[in-house]
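Sending over a structure as C-alpha cells; questions will come in a sec.
All protein chains of the complex are present and in place, except for one that has been dropped.
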Amino acid sequence: MSFLSIGYILQQVANGFILGSIYSLVAIGFSMIFSIIGLINFSHGDILMLGAFSALAFITALHGPIWVVFGMVGVVGFLIGIAIERVAFRPIRSAPQVTGFITSLAISSLIENFGILVLTAQPRSFNIPDYLNGLLNVGAVSFRVIDAIIVALSTTIVISLYMYTKYTRMGMAMRATAQNIDASRLMGINVNRVIMIAFAIGSSLAAIAGLMWGAKFGQISPLMGFLPGLKAFVAAVIGGIRDIRGAVLGGYVLGFSEVLFVGLLPPDMSGYRDAFVFTLLIVILLIKPEGMLGREEEVIK
Amino acid sequence: MLKVDGLKKWFGGLLAVNDYSVRLEEGEIVGLIGPNGAGKTTVFNLITGVLKPSAGSIKFEDREITGLKPDKIASIGIIRTFQNVRLFGGLTVEENLRIAHYTRHNYRLYDVFLSSKRFRKEEEKLFSDVSEYLNLVGIYSFKGYRAEDLPYGIQKRVEIARALISKPRLLLMDEPAAGLNPNETEEIMELVVRVREMFNLTIFLIEHDMKMVMGICSRVQVLNRGELIAEGTPEEVQNDPQVIEAYLGRKRVA
Amino acid sequence: MLELKGVDVYYGKLYILKGINVSVKKGEIVTIIGANGAGKTTTLRTISGLVHPRGGSIYYNGKEITRESSNNIVKMGISHCPEGRQLFPYMTVRENLLLGAYLRNDTNAIKEDMEWVYSIFPILAERQKQIAGTLSGGEQEMLAIGRALMSRPKLLMLDEPSLGLAPIVVDKIFDVIKELNGKGVTILLVEQNANMALEIAHRGYVMETGKISLQGSARELFEDEAVKRAYLGG
Amino acid sequence: MIAGIYTLVILGGISYTMERTLNDYHLTVVEFLGIYVILAVSLALTNSFTGLFSLGHPAFMAIGAYISAILTFPPIRKAIMMPALPHFLANMQLPFCLAVIIGGVIAALSAFIIGFPVLRLRGHYLAVATIGFMIIVQVLITNMNSLTRGPLGINGIYPYTDIWWVYIWVVVTVYTVWRVLNSRFGRAMLAIREDEIAAESLGISLTYFKLFPLVLGAFFAGVAGGLWAHLVTAITPSSFSLPLAFLLVVMLVIGGKSITGAIIGALLIGIVSELLRPLEMATQMYGLTQIVTAIGLLAILIKKPGGIAGSKEINLVSLYKSLKVLR
Partner (left out) sequence: YAGGVIKIGALYNLTGEMSSIDAPALNGVKLAAKEVNEKGGVLGKKIRIIAIDTKTNQKECATAARQLLSEGVVAGIGYGDTTYVLAAAPLFQKKHVPFITSGATLPELPKMIGNYMFLVPFGDNVQAYAMADFLYKDLHVRRVIIWTNKATDYTLALSKYFKERFTKLTGKKSILLEDFFQTGDKDYSAQIARVKALKPQPDALFISSIPDDIGIIVKQVREAGIKQPIAGGDGYDTPLLVKVPGPKLANDIYYTTHQAWDNPDPVVQNFIKNYKRMFGHEPENAFAALGYDALMLVVRAIKRAGSDNPAAIRDALAKEKGYHGVAGTISYKNGSRVPQKAVAIMKVEQGKIKFVKMVMPNM
C-alpha cells in the first residue's frame, strides 16, 4: 500500500505513544486503588470526567497558565477520591471484592446521571489556548505542543509515582496494605490513611488525565468516562495488576494496538479493529495469565 | 505400592529436592522428617502433581504417575492434607466432607435431572457417610460451622476427615499435629493408627512432633537440604548423630 | 502493664470471649493455654485491636486502649506475632523484616536488629531475597517471629510460635524468649506446647470455651492434676 | 417432590391469572422479569457458585438471539432483508421452541470453544477476557452485514415470547441449576470457588468443572437471548453489551450467592426501575431512576454486603410446612 511509508509508520508510533500516555496515566491510578484493596473501580472513569469538567471551569474562569490548571485539577481529583472512599468504599471494605465492584458501578451511575441532570448530556467543546495547539515537526513526525506536554507530564508522573511507592515509607505501607491488611495494622501502619491516600492519588491522576483528554480531543461530556474507565481496567489487568509498572505497560500496549490496528489494517477491515485489539489482549493473557508483569508466586503447602 | 526414584526439583537456582527416592509398602506408616526448608512439603507437592518434577519418576502400583495432573492422581487414590490447612473456608464442615465424597460417585448428569435411583442411592450413602466420618474424627458437633470460623485445631481435623471420606489408598499427611496440644496430638495419633487399620491405608507422614513420629511410624526418612541423610526405624534415626546435629538438637537426646 | 477487665468479644452473633480478666505485669512471661477454640487467639487479637470488644475494658500502662486502633496500639510498644503467620507474601524476607520495624527511624539500629534476627534464624539470612510466600512453612513461622522482634516491643505477644518448627528451632525460640525477657521485655505467650510454655513462664492462664477457668503461677498450673490431664499429655 | 409440584401449580396459576388480568405493559414487565431470572440464575452458575468472574453473558445472549431470530424469520422476508444469507438458512423457518433451543445450543458451543483456553485465567483476568469475547462477538455481528444486517439489526421478529414460554424456561432453568447444585457436580463447582488447589487434590478436574458451568450457563443465556429477541422484536449488536453484563452482576450481588438470591436480585432490579418510572415521569428529572437505584444499591451493599439472601436457599418443603399447606 502506498501510504505505508516509514514516515507514516513513525507517525503512527508517535500517535500510539501519545494515546498510550493518557491511557497509562488513567490505568496507573486505577491500578493503585486496585492493588491496595482489590477494588475494580469503575467510577474511575467518571472521576476523569469530573476532572475534565472542572478543568473546563478553571480554564474559562481563570485564564491562568495551563500548569496552574493542571495543579488545581489534581487537587480536585484528590479531594473527590477522599470523599468517595470515605462515603462509599470504607463501609464495605471487608466485603467480598465483587461487592466493591458493584459499589463502584453504583457510584459511576450516580455521577453520570447527576452529570446529565446538571450539565445535560450535550458534549461541550474544550478549547485550550492557541499556543498549546501549535504544530511541532520532528523529522517526518508531527505533533502538537499539548501532545508533548501530555507525554512529558505523564512520563514524569508515572516515574515519580513508581519511585514513591518503591522508595518511600508510605509507598512501602501501600504495598504492605495491598498484601495483608491485618498484618499491616500489626506493623503499626495506619491502614485507613494509606487506603485514603491511594484513593486520593489515583483519583487525582484520573482527573489530570481528564484534563489531558479534553485538551487533546477538544470535547467532553458527562458520559465520557465510561470508555477510559473500561480501558484503564483492561490496561491494568493486561499489564499485571500487582505492579503499577504493569498498568503503564498495559496502557501503552492498548494505545499502540488501537492506533496501529487502524493504521495498518486495510480500511475495510478497520471495522474489526476492536475485535483485533481484544484478540491480541486475550492472547497476551493466555501466554501470561497473570498479566505481562505479573507473577504467580503461590506455593502450595 | 509407591515407588519414587531420583526425584529432583529446582526452584530457580535452588535445588530444593535432590535425588530423592522412597518405597512405600501397603499398610505402612512412614515418616518424613527434617529441618525447616528441607524439602518435605515439596516432595508431597511432587507426588501429588501440584509441582512438576525437574527429574525422576513416581510410580503408584506400577503405574507411572509422573507429570499427571493433581486431580488424576487424586482419583487414583492418593490424597493429601496440607501443612497450612486448605479447607473450603466459606462452606460448612459438612459441605467440605460432601465435596470430598466426589470421587466415590458414579452417577451421571442425567441421573441428577431425573433424580434416578442410582442418584438417590449414592446421595443417601453420602449423608450417612458424612455423619460417620465426622464422628470418627470427633468433630460431629461442628458440622454446621463455616470452616474458616473454626479454631485451627479443629480445622486440622476437618481436613483429615475430608481426606478420609474420599477413601484414599495412600494418604499423605503434612504435619497433622501442628497446632495441637500434647493431648490432642495423642488423639490424632490414635486416630491415624485406627483409620489405617480400618481402611487398610498407607500413610506417609511429615511431622515435627517427635512423639508422634516415633510413636506410630514403622520407618522414618530424614531429609536435609533436599537430600536424604538417614533412613531407618525410629530408634535408628533418633540416634543418628547427623540427625541430632541438624534437626533434633542436643538437648533432646538427654 | 496490661489489664483486661471483663472483656466480652463477639464474632457476629457468636459470643466468643465471655468476660475474661487477664493481667500481665511488667517484666513477666505470662502464658495462656487451652484447648482448640478456647479463645486464645481471639484474646490476642482483641488486645492488639484487630477485634474490638463489646463489653469490658483493656488497659495498657494505665491507659485505656479498648477502642484504640491497631496502629496506635502498636505504637505504644505492643507487638503481635499472629496465628497463621500473616506475612506479606509478595515481599522478600528482608522487606518483611523491615516492615516489622515500620515505626522505627533508627536506621542503624534496625540493621543491627536484622543481623540479630538472622543470627537466630540463619536460614532466613540465606533466603533474604526470596519472596515470603514461597518459604517453607517453618521458614515462614521464623520470619513471622523475626518480624515481631524487629519492632523492639515492650510487650511481645506470640501466638503459637513453635507451630511447624523443627525441634531444634523450637528450643532456640524458647531460649530467645527467655533472653528477651531477661532484657526486660514483657511476654504474653499462647502455646499448644504447654509443657515448654509453663517451663519458662512466670504465670499462666487456662482458657476454656471463652472463659478463664484457672490461673496461677506456672508451677501451680504445672502441678495441677486437671491441667496435666487436659493439656500436658500423659 | 410434592413441594415441587405445588410450586409448579402455584406459579402456573399465577401466570394464568396474570395472562388474564394484566394489560400488555404489565405482562411485558412480568415477561422481562422472567427473562432476568433466567439470566441471573444461569450466570450464578459461574459467578456465584464456581467463583468465575464472567462478564460474557450478553455475548451468549446475542448469539442465541440472532440465531433464533434468523431461524424463525419467514423466508420471504429473509429474501428481502437478508439477501446474502446462505442457502440453507434462507429457506429455513423453524418453530419458535426449536429455534430457541438451537440458539441456546450454539451459545453453549461457543462457550465451550472460548472456555477451553480462557478458563485458565482467574478473577479479573477472566473478567477482561470475557469482556473481550463479548466485544469480539459484537464486532462480528456488526460487520457481518449479510447475516445480521449490521448495526441496523434485525427487526420485525415475530413476538412469539409470551408468559407461558417464559414460565416454562424459568422453571427449566431453576430446576436444572437447583439439581446440579445439589449433586456432585455442583459441589465440585463450589469446591473450585473456595480453593482450586484443594479441589484438585480431591480429584476434581478444574478444566471440566469450570467449563461445565460456563457452557450450561451459556445455554440458558442463549435461550434467554432468544426469548428476548422474540419479545422486543428488534435486536441490534448493541442490545447485548457491557451495561447488561453489569446489570446481571448487580442482581447476583444484591441477591446473594444462592439461587434464591439470584431470583430475588433479578426481580428487585427488574421491578425497581418500573416502579420508579412514574416518579421520573412526574418530576421530569430523567436520570432520577438511576440515581435512586444507585443510592438504594449502596444502602443495601453497606447493610448487607453478602446480598439480601446471603448464601441461603428457600427450602420449599419447610416453607410449605410453615404455611401449613403440607403435612
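In this document, chain identifiers A, B, C and D correspond to the written order of the chains, with residue numbering beginning at 1 in each.
Just so it is clear, a contact is a pair of C-beta atoms (placed from the backbone, for glycine too) under 8 Å apart; a residue touches a chain by one contact, two chains touch by 3 or more.
Small disclaimer: the values here were computed from a predicted structure and weren't measured.
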Which displayed chains the hidden chain touches across the whole complex: A, D
Residue, one of A:Ala52, A:Ile66, A:Val98 or A:Ile116, that touches the chain absent here: A:Ile116
Interface residues of chain D (partner: the chain not displayed): 23-26, 28-29, 32, 142-143, 150-153, 155-156, 228, 231-236, 238-239, 243, 274, 277, 280-281, 284, 286-287, 289-290
Interface residues of chain A (partner: the chain not displayed): 2-3, 5, 8, 11-12, 15, 19, 113, 116, 120-127, 133, 135, 144, 216-219, 221, 223, 227, 258-259, 262-263, 267-268, 270-271, 273-274
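Here, only the chains that are shown with their structure count from here on.
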Labels of chains that are neighbours to chain C and to chain D: A, B
Chain centre separation in whole Å, for chain B relative to chain A (CA means): 47
Chain centre separation in whole Å, for chain C relative to chain A (CA means): 43
For chain B paired with chain C, centre-to-centre distance based on mean C-alpha positions, whole Å: 29
In chain A, residues with contacts to at least two other chains: 300-301
Multi-partner residues of chain C (each touching 2 or more other chains): 134-137
List of chain A residues in touch with chain C within their complex: 169, 172-173, 175-176, 179-180, 182-192, 242, 297-299, 301
Chain A-touching residues of chain C, taken from the complex the two chains share: 48-50, 69-71, 74-75, 79-80, 82, 86-91, 95, 98-100, 102-103, 131, 133-137, 147, 151
For the chain C and chain B complex, residues of the former touching the latter: 11, 14, 33, 35-38, 41, 83-84, 123, 127, 134-139, 141-142, 160, 163-172, 192-195, 229-234
